[in-house]
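The complex appears here without one of its protein chains, the remainder shown in place.
Lettered A, B and C in written order, each chain numbered from 1.
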Amino acid sequence: MLRIAVLGVGRIGRMHAENIVAHPRATLAGIFDVYEPSAKEVAEKLTRFESAEAVFASPEVDAVLIATSTPTHADLLEKAVAAGKPVLCEKPIDLSLDRVNACATKIAGSDVPIMLGFVRRFDSGHRAVREAVENGTIGDLHQVVITSRDPGMAPAAYIEMSGGIFRDMTIHDFDMARFILGEEISQVSATGSRLVDPALMEKCDDYDTVTVVLKTASGKQCTISNSRRAVYGYDQRVEAFGSAGMAISENRTLNHLRLHTETGTDRAAPLMNFFIDRYADAFAAEISAFVDAVEQGKAPEVGFEDGRLALLLAEAAIRSVAEGRTVNTSEIG
Amino acid sequence: MLRIAVLGVGRIGRMHAENIVAHPRATLAGIFDVYEPSAKEVAEKLTRFESAEAVFASPEVDAVLIATSTPTHADLLEKAVAAGKPVLCEKPIDLSLDRVNACATKIAGSDVPIMLGFVRRFDSGHRAVREAVENGTIGDLHQVVITSRDPGMAPAAYIEMSGGIFRDMTIHDFDMARFILGEEISQVSATGSRLVDPALMEKCDDYDTVTVVLKTASGKQCTISNSRRAVYGYDQRVEAFGSAGMAISENRTLNHLRLHTETGTDRAAPLMNFFIDRYADAFAAEISAFVDAVEQGKAPEVGFEDGRLALLLAEAAIRSVAEGRTVNTSEIG
Amino acid sequence: MLRIAVLGVGRIGRMHAENIVAHPRATLAGIFDVYEPSAKEVAEKLTRFESAEAVFASPEVDAVLIATSTPTHADLLEKAVAAGKPVLCEKPIDLSLDRVNACATKIAGSDVPIMLGFVRRFDSGHRAVREAVENGTIGDLHQVVITSRDPGMAPAAYIEMSGGIFRDMTIHDFDMARFILGEEISQVSATGSRLVDPALMEKCDDYDTVTVVLKTASGKQCTISNSRRAVYGYDQRVEAFGSAGMAISENRTLNHLRLHTETGTDRAAPLMNFFIDRYADAFAAEISAFVDAVEQGKAPEVGFEDGRLALLLAEAAIRSVAEGRTVNTSEIG
Partner (left out) sequence: MLRIAVLGVGRIGRMHAENIVAHPRATLAGIFDVYEPSAKEVAEKLTRFESAEAVFASPEVDAVLIATSTPTHADLLEKAVAAGKPVLCEKPIDLSLDRVNACATKIAGSDVPIMLGFVRRFDSGHRAVREAVENGTIGDLHQVVITSRDPGMAPAAYIEMSGGIFRDMTIHDFDMARFILGEEISQVSATGSRLVDPALMEKCDDYDTVTVVLKTASGKQCTISNSRRAVYGYDQRVEAFGSAGMAISENRTLNHLRLHTETGTDRAAPLMNFFIDRYADAFAAEISAFVDAVEQGKAPEVGFEDGRLALLLAEAAIRSVAEGRTVNTSEIG
C-alpha cells in the first residue's frame, strides 16, 4: 500500500483524495490545507497535518500529491524532493519560466520520482490516438489537430490571475501536442482574438480565442484551436493524420442516447461539461500510473521536464502573437 | 438507344420519364395517360399516344414502363407481354393474389423481360448490405432487421383504397427481406396495432403500426417494423446480422451537416422525407438495370415472381394477425 | 453507513463487493461462500461468515446481497426476509415459475425491501430512453426494439444448466421491455432458431437465436432480437419509437477513437465485450439505488414482482415457440 498525502484539498485535491481511497494499492495518508477543517471533516477522522513540513517529515507518508494554489507548487515540489518523497504535482509548476528553470536546477540530480498532472494523457481516447501513432497504424505522422474549448468562461477573478490563456489553458494542449507528436517542437506561430469577452480580455491583455500552429524539425505540424466558451459543452478532440490513415479521439457525451424528433435528427446526449467529469477516468488512471511508477521505481510517464517544456511553448506563443511572426523555441529560455 | 414509353405520368411516371431522358442509352419514346395533356406538355412536343394499345402497337417503342393506377397493372402487363414489349411495372402487380396468379398463368412461357419496380433493391446502402451477405463479409446470415416508417400518414382516401398496410407498405419490406435473406420464407408471424390514427384504421379494418417476423426453412429470422408516421422523417434502415458480423444500411439525411448548440449535441440534418428524394439514386439505378437487362437479353434482377411472392407474404401476414398464429407460406395460394 | 453482506463471491459477487466498498454510504459487512477462502483472502482480513444463517443472524449486517448460484436464490431470499434483512437478489429468483410463485406467497405481507438485480435498468443510456418516454419527449410510445446479443457462446455446461435462452438471456430483455413500455404485456409471440451451435441446441432442446414480439393491451409493440454470439462484441441497444420521435440507446465502445485507414473509414473502437465492463456504471448505480431505497425506507425501483413477471414472459415465449402461436400472458400461471 502506497500511503499518499494530499496537499491542498480544494475541488481538485478532494477528487484526487477520493481516487486515492478507491485505488486498490494506495491509501490516503492524510491531508494538509491552509484552511481550517470543517466539523464534518473532523468527524471523518481523516489525518490532518498541521503544515506541509509535517507532511514531508512524516514516516507515515510515502508520497505526496500537490494540489495547492499554483504559486506554492514549485516550493512544495522542491521540499518534497528534498525530503525524498515522490511527488505528483498538479500543473503548472509555476507561471514563470524562470522560476521553473530555477526549480529544475535545484532538483537536478535527484532521483525522486516527479510526475506532472497533465491528466489528458491518461484519457483512453487521446491515448488510443497516441497508440495509433506509436504502433504505426496511421503510418508516419504528418498533422495533428487539437480542438480544446472550455464549456464556459472562468470567473473574471480567475482569468486575471491565470497567467493568460496560453499558460493557463493552452498549456494542456501544448503537452498533448508533444505527447502525440513524439518529437520536440521547433517553431511556434500563434494568433489571438478577443471575441468571447472583449472587455475583460482587453483589461487583462489576454485572449479568449486562439489558434496555434506548431512545427517539429522534421516538418510535422500541429494545430491547436482554443476558445474559452463553447456553449454546446466541453469540446475536447484530438486528430492525428499520417501517411497510412487518421485517428480521432472524439468528444464524450453524458450517455449513449441518440434522439430523433421533428426538430432534430440523430441528436446526441449533451457533452460532458465539467473537466472533472469529462476526465474522471483519466484522473483515476493518473493516480494509478503514479502508484505504478513509485512502486516499480521507474520514471513517471510525464515528468518535470514535460511541465517545463509546455510552459516554454506558452512563452513562445505569447511572443509569436506579440511580434506577428513564427518563433523558434530555441529563442526561449 | 432503348426507346421506352411510359404509361401513366402521375408523380411516379414523370419521375421515371425524367430518368429515362437522363439515361445515356435510353430515350423517351412517348407517354400515354388517360388525362388530357396540359398546354405546357403540348409545347414540349412529347409524343403522346392515344391509347395504351397504340403504345403496344408502335414500332417506335422498344419497351414500356407501367406507372398507371394499380388496378390497371395486370391488364397492361399482359398486353405488353403479348405485344412482345419488355416491361418495367410499378409494384404491386395487383392487390389480389388470385388476379396475380391468373396473370402468371397467362404470361407463362413468354420470354419477354418483365421487371418489377421494387426500387429499394437499387439503393446503394441496402445493396451494400446484400453484398455483405453474398460475399461472406458477415458470414452465415442469422437475423435481418428492417425498419421502415413513413414520414407521414397518407390521406384517408389513399389508405381506404390501399389494400391495407401489408399489401401497400410492408410489401416493399417483404421484398427487401427476400432480397437480403437469399432464401425463401416459410413462416410468417404478424402483429398489428392502431396507434397513429385509430379511427381511420378501425373504419378500414387496417393497422398503422405493425411488426412482422419471418423465418426461412433453415431458421434465418427477419423482423420488419412498420409505422405509417415517423415525425422525424422517412425511416429506412436494413440490418443484417451473421456469424461473422453485422451490416447496417443507415438512414439518409438532406446533407452532411452536424450541428452542436446549447439545446442539442451533434444533431444531423433532417432525414430525407419524400420517397422520391430518398430513393432518387435508386430510381435512376432501376431504369439503368432495366435498360441493361433488355439490351443484354437477360432476366431482370427482380421479376414477376418476386412481385407475386411479396404479395403472398402479405396475405400470410394478414392471416397471421387475424388468427393470432404463425402462418406457413405453404398455406397460402 | 449501510453494512451489506455479500452471499456468494464468484465473479459477480466480487464485483458487487467492490462496488459496496467504493460506495460512500455503504460498507462491506462480510461475505459468505460455500468455498473455502484462499490464503490471499484470509490475509485481507475480510469477515467471512460460516453460513448464510450466520449472516442473517448477525446484528452487524444491515442488508444482504444474494449472488450465489441460481438454485439457492429463493431459499436465501425467504430467509433474508424472515430475518428482516433488506435484500438485493441477483436475477433470476428461480428458473421455475412455480417456485417463484411459492416464494411470493411465503413473503407476502412483509415490508422488507427486496430489490431484483436487473442491472440494465441502471444503464445511463437505457435509462435516458425510459426518461424520453416518461417525460413525453417522444410522445405516445408505439414500438420498442431491443437488440441484445452476447459477444460469445457460454460454455456448454453453462447452457445445459441455464434453463434455456428465454429464462437465462431474454429475461433481461423482458424486464427491459416492461421498463420501457411502462404497461403490462398481454401477448407474446416468439421464434427460435439453432444457428450458432445447432448440435448443442438440439441436445438441450434450446435455441441460440430468437426473436420475440410483445404486445400490450393498448397495442404498444416490442421486438427483442437475441443471439448467443455477436463476433463484433456485446451488442446492447434499445430503441423506443413514438408519436413525437425516437430515442435510441446505442452501443458502448472501449474508448472514443475513430480510425480511418485505407481498409476502413470512420471505424470505432471495439465494443465492450464483457457484461461486467459494459454495465460497470450500471452495477455501481444499482448498489447506489439499493442503498438509497433501504436508507429512505422506500420500495426499490425494481422488485420481486418484476422478477416474477419477467419469468412469466419467458414461460409464455417458450409456449409460443412450442405451439407456433401468440400466447396471452393470462394463460400462464
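Here, a residue touches a chain if its C-beta (ideal position, glycine included) is under 8 Å from a C-beta of that chain, and two chains touch if they have at least 3 such contacts.
From a predicted model like this one, the values you see are computed outputs, not experimental measurements.
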From C:46, C:102, C:231 or C:280, the answer for touching the chain not displayed is C:231
Out of A:220, A:258 or A:278, only one touches the absent chain, namely A:220
The one residue from B:147, B:209, B:227 or B:251 touching the chain left out of view is B:251
Subunit B residues touching the chain left out here are 22, 124-125, 127-129, 132, 137-138, 244-252, 254-262, 269
Absent-chain interface residues of subunit C come out as 231-233, 251, 253, 259-262, 264-271
Logged for subunit A, residues touching the omitted partner chain are 139-140, 142-143, 145, 147, 149, 187, 189, 191, 193-196, 209-211, 213, 215, 219-221, 223, 225, 227, 229-232, 235, 241, 243-246, 324-326
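Convention: only the chains that are shown with their structure count from here on.
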Dominant interface by pair count is B-C
Chain centres from averaged Cα atoms put subunit B and subunit C apart, in whole Å, by 41
Dist(centroid_CA(subunit A), centroid_CA(subunit B)) in Å evaluates to 57
Where subunit C touches two or more other chains at once, the residues are 244-246
